[in-house]
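For reference, the structure is listed below as structure tokens.
The complex is shown incomplete by one protein chain, all other protein chains being positioned as in the whole.
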Amino acid sequence: MEAVKGEARVLLGAPATRFSYIRDREEWLGPLMLGPAILYIVLVVGFPFFLALYYSVSDITLGSRSLGFVGLKNFTGVIGTTKFQTALKNTFVFAILSQLLVLVLGNVLALALQKDFRGKWLVRLLILLPWVAPISLGTIGWLWIVDSIYSVINWTLRAVGIFGPTFWPIWLGVPHLAMGTVIAVHVWRLLPLATVILLAGLSSIPKDIHDAAQVDGASFWRHYFQVTLPLLLPVAVVALLFGLVFAFTDMTVIYVLTRGGPYDTTQVLASLAFFTGVAGGDLAEGAAISLFLFPLLLAAAIGFLRIARRSEVV
Amino acid sequence: MATLYRVRRWLADGAHFGIVAAFTIFAAFPFYWMLITTFKRTTDLMNRTHNPFLFHEPPTLEHLRVLFYDTLYGRWLANTAVVGVLVVVVTLVLAVPAGYALARLTGRWGEQLGIGIFLTYLVPPTLLFIPLSRVVVGLGLQDSLWSLVLVYPSFTVPFSTWLLMGFFKAIPSDLEDAAMIDGYSRLGAFVKIVMPISIAGILTVVIFSFTLVMQEFVYALTFISPVSQYTVSVGVPTFLVHGDVYFWGSLMAGCFIASVPIAVVYNFFVDRFIAGFTVGAVK
Partner (left out) sequence: MATVEARDIRKSFGTVRAVDGVNLSTKEGEFLVLLGSSGCGKTTLLRMIAGLEKPTSGDVLIGGQVVNDLPPRARKIAMVFQSYALYPHMTVFKNIAFPLKAQGMRADAVRQRVEWAAALFGIELLLHRKPRQLSGGERQRVALARAVVREPAVFLLDEPLSNLDAKLRASARDELQQFQRRIGTTTIYVTHDQVEAMGLGDRIAVMQHGRVRQIGTPMEVYDEPADTFVAAFLGSPPMNLIEGKDCLVGFRPEHFLPKEAFPMTEAASVPFRVTRLEYLGADRLLYGVLERPFPEQKVIAKLPSTVTTSIRQGETHEFVVKEKDLKFFDRDTGLRTAPRPLSTQFA
């Protein structure tokens, strides 16, 4: 700015100060502006990630200072236990069932919300609540709803006569029921996200295409399965990938509702890693367990890259 | 023929209403239930012969009194707010310049880096909390809110950078060129022109980061043990639920107060987040 004021200096090409130079030089300014964020991510995500890799082949525990190398002992030791095998199986059951439900229900809901109707803004706000509210707190709401003695669900179903006078299921106390409840709460929590993503996808389909299908005389189902759904597919994949990542890695719902019980029937890898590594103090084994999540995340990351590359928007 | 269409039309409308109503109830019922429970006397709650939807005894503010005077709920809210504000500041300081650099200054290798940054958003706390707990101890930050301020930006920064990059890319670059000709440096053009225009995007990042901080559970549970340093999302479920004694009224009050107001604010910004979530799949 100084340079502009002094006309003579400019026209003589007086050298600007070094600092004002950097402000203009894009080849310096870019790395300078990006640097702090990259540095932070490397330190707080990259470094711990490699530390996790290292822990998984060490014998570190919460109290100890030792960091001996034990090779793949943690992995081989963990794989053999029934606790781990159950958790691995549960992780897949939990993630796949919940995502299947989320996708189907999300599609139905997105289609329903695509239409304009009175009070839509309020409906949207209410439907988004589970996603926005702190997940641990929303889950406590469910804990009360499925309470073993005062469950409002049981009370209502008995009142309308669906449950007989002696039938009073304890939702979190019976293995299959507990898994079902945990999945339901997870669906409750992830449905809003999937729905809004799918809605964004629906509204990005040009209206002309719908008009053309209508003029061509396509029925509702034909229209949906042969026109809308194929066009929605890339967006649905994005919703699915996010959902899978959340489902594979989140332990909050399980921690609050069941702590993995009854008899570890709802224990997943993420919660098992927590109970082993943090609550149990065996950092090495905990790290090894949590690393089993990594291939799944890698697959999701590759999925994203492919979508990002194909769309060429990024 | 016409009647047939009318009947079908009527059925379709009915089905539509039914679907929307069912989903709305499914989504919102827990919050409604929190609200009801908050004002019910414990003796009313703990009576299986009472219709749980009705008030059989007069409403009470006792649960709220317990929540605010007999627990550290107020403190947890304050802790959450402090951490939230600090994380928002750190996020903005890191993500705003980074988003701009990726949008305008770094060219092709910046694109790759941008995708890389976005992918770190997918690295979940459950993979990192074990080593990070050690790092936090090493830095002497265990049991301190500062540990959360240090770690939380690891999930707010990547997504915010990505969102802001999209915002900045959407601004016509002519505006910055004009500002540079009008007497500002590239940096000056960014501060004077791009930032004021992107205020909506920056606000989006603020809300987004703040809600994520409120939601976070795993790190807070791992790093912090003194009750006075809890955040809301950990304090309510761990402190108010001990053993078999559940203070349902206070619990529900605590959940409702900490979730609904922020959700209403969030609602105004949701479309912008979705633009970030859908990467490039939606044009």
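For clarity, chains are labelled A and B in written order, and residue numbers in each chain start from 1.
Going forward, contacts are C-beta pairs under 8 Å (C-beta built on N, C-alpha and C of every residue); 3 or more make two chains touch, one makes a residue touch a chain.
Being a predicted model, the structure only gives us computed values, none of them experimental.
A.B. asks: From the listed residues B:Ala101, B:Ala179 or B:Cys255, report the one that touches the chain absent from this view.
C.D. replies: Per the contact definition at the top, the residue touching the missing chain is B:Ala179.
A.B. asks: Which is it among B:Ile193, B:Leu221, B:Ala253 or B:Val270 that touches the chain not included here?
C.D. replies: B:Ile193
A.B. asks: Which subunit B residues touch the hidden chain?
C.D. replies: On the subunit B side, contact with the omitted chain comes from 172, 174-175, 177-186, 188, 193, 196-197.
Heads up, the rule we're going with is that only the chains that are shown with their structure count from here on.
A.B. asks: Using mean CA coordinates as chain centres, what's the gap between subunit A and subunit B in Å?
C.D. replies: A distance of 13 Å separates the two centres.
A.B. asks: Inside the complex, what are the residues of subunit B that reach subunit A?
C.D. replies: Going through subunit B, the ones touching subunit A are 16, 19-20, 23-24, 26-31, 33-34, 37, 45-46, 48, 51-53, 93-95, 97-98, 100-102, 104-106, 110-111, 113-115, 117-120, 122-135, 150-151, 153-154, 157-158, 161, 180, 183-188, 211, 214-215, 217-218, 221-222, 232-234, 236-237, 241, 246, 248, 251-252, 254-255, 258-260, 262-264, 266-267, 270-271, 274-275, 277-283.
A.B. asks: What does subunit A use to touch subunit B in their complex?
C.D. replies: So the residues of subunit A in touch with subunit B come to 1, 4, 20, 23-26, 29-34, 36-38, 40-41, 44-45, 47-49, 51-52, 55, 60, 105, 108-109, 112-113, 115, 117, 123-130, 132-145, 147, 149-150, 152, 155, 159, 188, 191-193, 196-197, 199-201, 204, 234-235, 237-238, 242, 245, 248-252, 255-256, 269-270, 273-274, 277-278, 283, 286-287, 290-291, 293-294, 297, 300-301, 304-305, 307-308, 310-314.
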